[in-house]
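With one protein chain withheld, the remaining protein chains of the complex are depicted in position.
So, subunit A:
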Amino acid sequence: MTDSHPTRRTLLRYGAYGAGAAALAGTAASWDRLTGADIPGRNDGSLVVATLGPAYGPEAIRTLTDGFKKVHPDIKLRINAVQAVDWSDFFAKILTQIAAGTAPDLVYVATEGVQLFAQRLGVPLDDWVRRDAEELREYFADVHPSLVESMMYEGSLYQLPVEFNAADMYLNNQVLKRADAGFPAADWTRDDFTALLRDMKKASGSQFTPYFWTNRLWGGVVPWLFANDTNLLAESKAPGGAWLWDSFYPAGARKGRGGGFRWTTPQATDARVEEAYDYLASLVQEGLCTRPEGGNGQNLIGVFSTGRVGVTPAGGFWAGGLHLAGMRADAFDVQYFPRWRTQRMQFGAAGYALLRTSKLQEEAWEFIKYAARRDTLMRLFETNQTTPARRSMLTADRYRETGPDHWQVFYDTLDKFPYTGPIPAPPQVAEVEQVLLKHTGTALASRRSVGPALRRMQSDLEKAMERDV
């Protein structure tokens, strides 16, 4: 048995240790030390631009910062490349920064977040656009009005689009050859599409799925809704916008344009929506397409490039992706989404939104203009990882190395089908998307489950749309 009481000597020793530790801590505390404010660019009057990290690597960031510095040496710039897996993850992180009091001045925002940012956080660019109209004339002449309209909210413009991606249809040439099928015509129909899938299935083994799609807002069920001349939420246009259309677009291009899209009333139980789901359910049942799975299609490039998938909807970004994955330029091609009742297609675009909390709004506007310049975008989008918003950038030279042969499809989706529209993205988009994904998963379990799932989707969408963000 031992007595655990420390002796006086022990106590004195511990006391000395404590005093020494306190002295060390005090000395350390009194030193000048690094804090969050010491991070280069933070709180030093820099213009802070938040971008989606994975899309903006170090090279792209250098391009933006060095180029901007040459044009505006008086404005300090810091690019905050936020790492996120998708747009909703990115917006969540931006909102967390805003809540923490470290809001950026500008945020790279895609269609999914345009109305949310415009309604709650954004600054309309109207006055600056009017002021610098002469400077911007060349930009608008090069950018399709559908892209610009998708960046408007209730009559005001909130972003200058710099890139977009329409859901076109990629085809694997090796699989086409195996199925002894020709490249589809530009006006191919839904039935032609189904027949092609059947031919592909017949010519390939059991480990082959003709049509791959990912269950999400862009490129999932929605393109089929568009093709069937319907939408998840009833679509209309806000009044206004004439100030922009009349200034920058000729009469033909501004016809039917308004002050931005409004997606208000859910219509998941609409007969045409049900028809589109029935069609997809029939493809699933026949083994012609993948079952709806969440995610961002990360494994798709692998299975497509190895010939285990024949067809998939994707945008211009895929040309760069397939090239990086080692696919030769002539190994794949692209065609418009097939026609059903209409050949209206969907797209998503992106640009920089200016936040109300920014104290550097003039500087931010200068960056927005700089980021939309042709020379900037040429340097930024070298590898075809997206479709530039500027028509003049889509050239044969640009796609010579990466393919595809029918690269004109990317911009012609807008030019030849001017009614092609943005994905339905009201301010409540996050909940709308979640409801869509959730019920699409159950709707396509069998053809009988389509109706009940769509009724539940309608009810959940109504609740989501009633909620204020």
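One rule holds in what follows: a residue touches a chain if its C-beta (ideal position, glycine included) is under 8 Å from a C-beta of that chain, and two chains touch if they have at least 3 such contacts; residues count from 1.
Keep in mind that, in the parts below, contacts and distances are computed from a predicted model.
Trainee: Between "Pyruvate ferredoxin oxidoreductase", "Na+/H+ antiporter subunit G", "Cytochrome b/b6 domain-containing protein" or "Sugar ABC transporter permease", which matches the UniProt record of the unshown chain?
Mentor: So, among "Pyruvate ferredoxin oxidoreductase", "Na+/H+ antiporter subunit G", "Cytochrome b/b6 domain-containing protein" or "Sugar ABC transporter permease", the name matching the hidden chain's UniProt entry is "Sugar ABC transporter permease".
Trainee: Decide which residue listed in A:169, A:276 or A:303 touches the omitted chain of the complex.
Mentor: The one listed residue touching the chain not shown is A:303.
Trainee: Tell me which of A:132, A:293 or A:405 is the one touching the absent chain.
Mentor: Within the whole complex, the residue contacting the unshown chain is A:293.
Trainee: So one chain is hidden, and I want to know which residue out of A:133, A:186 or A:469 touches that hidden chain in the complete assembly.
Mentor: Of these options, the touching residue for the absent chain is A:469.
Trainee: Which of A:209, A:335, A:402 or A:458 sits in contact with the chain that's absent?
Mentor: Here the residue in touch with the unshown chain is A:209.
Trainee: Using the touch definition up top, pick the residue from A:124, A:320, A:418 or A:441 that touches the left-out chain.
Mentor: Final answer for the missing-chain contact: A:441.
Trainee: Take the complete complex as the reference. Which residues in subunit A touch the chain that isn't displayed?
Mentor: Here the touching residues of subunit A are 1-6, 8, 11, 14, 18, 88, 92, 95-96, 98-99, 120-121, 206-207, 209, 212, 290-295, 299, 303, 308, 428, 430-431, 434, 437-439, 441-442, 445, 453, 467, 469.
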